[in-house]
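Got a structure for you, written out below as structure tokens; questions coming shortly.
Complex shown without one protein chain; remaining protein chains in place.
Letters are used for the chains, namely A, B and C, taken in the order the chains are written, and counting of residues starts over at 1 for each.
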Amino acid sequence: MIIVMRHGASEENIQKVIDLIKLKGREAHISKGESHTIIGAVGEKVIDPREFELIDGVKEVIKISSSYKLASRIFKEDDTIIEVNNEKFGGEYSGMIAGPCTIENEEQIFECARIMSESGVKIIRGGAFKPRTSPYSFQGLGEEGLKLIRKAADKYNLAVTSEVMEISQIPLFLKYVDILQVGARNMQNFNLLRELSKIKKPVILKRGLSATINEWLMAAEYILSGGNREVILCERGIRTFEVATRNTLDLCAIPVVKKLSHLPIIVDPSHGTGLRDKVVPMSLASLAAGCDGLIIEVHNKPECALCDGAQSLYPEQFRELYKKLKQLAPVVGKKI
Amino acid sequence: MIIVMRHGASEENIQKVIDLIKLKGREAHISKGESHTIIGAVGEKVIDPREFELIDGVKEVIKISSSYKLASRIFKEDDTIIEVNNEKFGGEYSGMIAGPCTIENEEQIFECARIMSESGVKIIRGGAFKPRTSPYSFQGLGEEGLKLIRKAADKYNLAVTSEVMEISQIPLFLKYVDILQVGARNMQNFNLLRELSKIKKPVILKRGLSATINEWLMAAEYILSGGNREVILCERGIRTFEVATRNTLDLCAIPVVKKLSHLPIIVDPSHGTGLRDKVVPMSLASLAAGCDGLIIEVHNKPECALCDGAQSLYPEQFRELYKKLKQLAPVVGKKI
Amino acid sequence: MIIVMRHGASEENIQKVIDLIKLKGREAHISKGESHTIIGAVGEKVIDPREFELIDGVKEVIKISSSYKLASRIFKEDDTIIEVNNEKFGGEYSGMIAGPCTIENEEQIFECARIMSESGVKIIRGGAFKPRTSPYSFQGLGEEGLKLIRKAADKYNLAVTSEVMEISQIPLFLKYVDILQVGARNMQNFNLLRELSKIKKPVILKRGLSATINEWLMAAEYILSGGNREVILCERGIRTFEVATRNTLDLCAIPVVKKLSHLPIIVDPSHGTGLRDKVVPMSLASLAAGCDGLIIEVHNKPECALCDGAQSLYPEQFRELYKKLKQLAPVVGKKI
Partner (left out) sequence: MIIVMRHGASEENIQKVIDLIKLKGREAHISKGESHTIIGAVGEKVIDPREFELIDGVKEVIKISSSYKLASRIFKEDDTIIEVNNEKFGGEYSGMIAGPCTIENEEQIFECARIMSESGVKIIRGGAFKPRTSPYSFQGLGEEGLKLIRKAADKYNLAVTSEVMEISQIPLFLKYVDILQVGARNMQNFNLLRELSKIKKPVILKRGLSATINEWLMAAEYILSGGNREVILCERGIRTFEVATRNTLDLCAIPVVKKLSHLPIIVDPSHGTGLRDKVVPMSLASLAAGCDGLIIEVHNKPECALCDGAQSLYPEQFRELYKKLKQLAPVVGKKI
């Protein structure tokens, strides 16, 4: 941490800062410039920058940010590549995950699995437990849903990913699912993250609606620090003042994350935009920006979907998009 | 839901809208104006406005918002008043909760309890399980902390409130704590909310960092809908672009909530501002805006606090503030 | 405008709404549903929705939004294509504008113009009047700068674009510049927009840092409504809570704008990200999302630039990027 004193700060106040640094178990390095005195607080002990802000004469207190270690590219220079059912995420690979928002019934999920398989997709998505803003909305089929998607996936040789909402559901997910998803609302459910750090399957960690990239990598650190090294980050839009789209997809998060971290980052353009006709251009844009994968909602009959049908692609639309993505990939040095 | 057609929309497209409304199990009411045709979709079935946006000729689709019922002032016209240890929240009453951010050790929590009691406070706060952005930060004393705060509170005749982070912790909290808090990061942890709807103790529901007031009331609805009618809303700042304060305290949420809902709303100026010298003016401002209570961090030795010391008041500062709040209350028709 | 009454609203309050609609010179259409009575206020007279919100029994007041006409795709179905110096923006064309942030001196701007010309660029950018947050920062060369860029452009057969900050500067710009830019901070400087509506040259209208897409199109309407039909919209990032990048580039604005309006939309990835190494992926992503052009900062010696050097590309980087953009364009049906 660095404390910048105001021009003309008294010696007494400078001393107060130094004393507080020592009280907190760190070492103080003083450097007097023409206009400002700068004091570094060196060491590993955690200290709260705001305690210094309250001392008179302090102009600014600067925290040297963060503290993710295992998630950092300094800790691991090479890209982490995660492989599930022969589909790869990270490095030169962009993987594809697609399927319906929600598992609705046997017919629907088998039909979706068939379509996915025929389109060349290797991992199907589908929600069994749904986080809904209203307690009166459809909350998903629960375990029954997980069973159905597993059966459908097995028939068509697909891997499965689905969102886990709570610690007690983890054993169920380990039984039926290949990749566990943590939703945006649970990005800082630290108890859940800690439990997921102990499992042996990959976790997709969605970015919280108002999470900074730094907080997101800190959340990933929770999972990594317990021993699970297979974390896939997923950008899905942040909350801003703009109301024309459901969320604002922050595609610049892709190059930012890739510089800071070795973890793969994928994009969910379906939740990120909320509207089918925006999913196609945003998928292409995501790949052009260098994403390591996409997770896209596709439904056999979007107009009949129980949930989020408006953001689900028609099967034909998805096939068309997948073809374009394959044309685009080599331009940006990716394989999809 | 209301669908507004563009000026000059074709009859065919108008018919498509009507057909979709019927397919979704609602009734269509058409009203043709000079410049726009407006179609109401009447009924209770849930439909997704975005499916209509994708039809040509549709100018705008308007959802008639919300759907909280039990939280609404229409459901219950009178203010809900919640009483704990003779301290009241709601109606003409503004209650006070104060204490340290975190339970650190026996000496500290007993000393804090003594100070609270001597200052006239009847409910003490203190964290035992701490949600920390970094996995490497101090995570709280856990059950040991709850035991300590209970003992200290009993000695000084105080009630206790503390933050519950996870379903499995609920039995512990029921044993030691009088009011359970749900933190901002858990505001949409729907499984947790659902479990809290079954308990018989009041719940403080903090507003999420990027939660709209509508989403916040919907989260309260989760708790109410299971049978727990004692929900206290707590404004604690929202995330904006401004970096001068930790969060932006949205005090206008007070009159907005009081118009929409009968539930009491309190303010946490400590987390809302993040800095001790802002806590005093923002506490006074909250009461002037009509809040039903305050939850304030006070520490016997803020400069030694393990967590958030910079936003904790000194005991003397708190006593001074409490005195001013008592002078201010009658001006705005409140009792504190 | 549509007024939705609460379930159980009194006849008296319904009548109050109807009376106010008539007082304001509009016609009232009433439609009683099972759960809500809905009242449409039909007509062209401007009324303020909030006056209705204040009547008891009113649940919600819904404004049928906006009111840009000339900017709307309903007014003009075909894409507007704007051509300057054989470079086209709009429809199937993506145009390129590149050059330094600021005109610094004769040598620099001639060198930049030479590089641009050799790279195949036809329009050069360069600031002469700089909007600077601090009054003590370099404010640009003024008219001298405009003269220099004109001379350099003429030598290399380039068109010129530069930012106009104030009404009194317009005559100067008409003399030296081919496309006038309105900066983000001036997007709602309505007096300036009105004057620009009278000129005969294209205007690039940058999106304000906190402007909704609707407000942006309304600002374009100011220019269109005075008779200037050559408006190019430019997305350059919005202000959000994220601090890892200077602004959050909202690429989904591209398909949103293209659905609502016939005007071309280009992207400024240099200001939108603020960092050179983010400019390349975001340029590719913009084109993949369907943008009608790019405006990119390139400097002959970025590390010596007087302003924004960190976001300026090296000449070689730019040439490489331009090549990739040309490979990407046909995949998304664009010509660049």
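Here are a few things to note about the model shown:
Going forward, a contact is a pair of C-beta atoms (placed from the backbone, for glycine too) under 8 Å apart; a residue touches a chain by one contact, two chains touch by 3 or more.
Quantities reported herein were computed from a predicted structural model and do not represent experimental measurements.
Considering the full assembly, C:210 is the residue among C:31, C:117 or C:210 that touches the omitted chain.
Note on the undisplayed chain: of the listed residues B:8, B:25, B:120 or B:255, the one touching it is B:255.
Of the listed residues B:156, B:241 or B:314, the one in contact with the hidden chain in the full complex is B:241. Interface residues of chain B facing the missing partner chain: 210, 212-214, 238, 240-245, 248-256, 259, 272-273, 277-278, 281-282, 284-290, 324, 327-328, 331-332. One chain of the complex is left out; on chain C, the residues touching it are 20, 23, 46, 48-51, 53-54, 66-68, 131-138, 165-168, 185-186, 188-192, 194, 208-210, 215, 218, 221-222, 225, 239, 274-277, 302-304, 307-311. If you put the missing chain back, the residues of chain A touching it would be 2, 4, 6-8, 27, 29, 31, 33-36, 38, 40, 42-44, 59-60, 62, 64-65, 74, 239-241, 243.
Methods note: only the chains that are shown with their structure count from here on.
With each centre defined as the average position of its C-alpha atoms, the distance from chain A to chain C rounds to 30 Å. In this assembly, the C-alpha centroid of chain B lies 38 Å from the C-alpha centroid of chain C.
Residue numbers of chain C whose C-beta contacts span two or more other chains: 240-241, 243.
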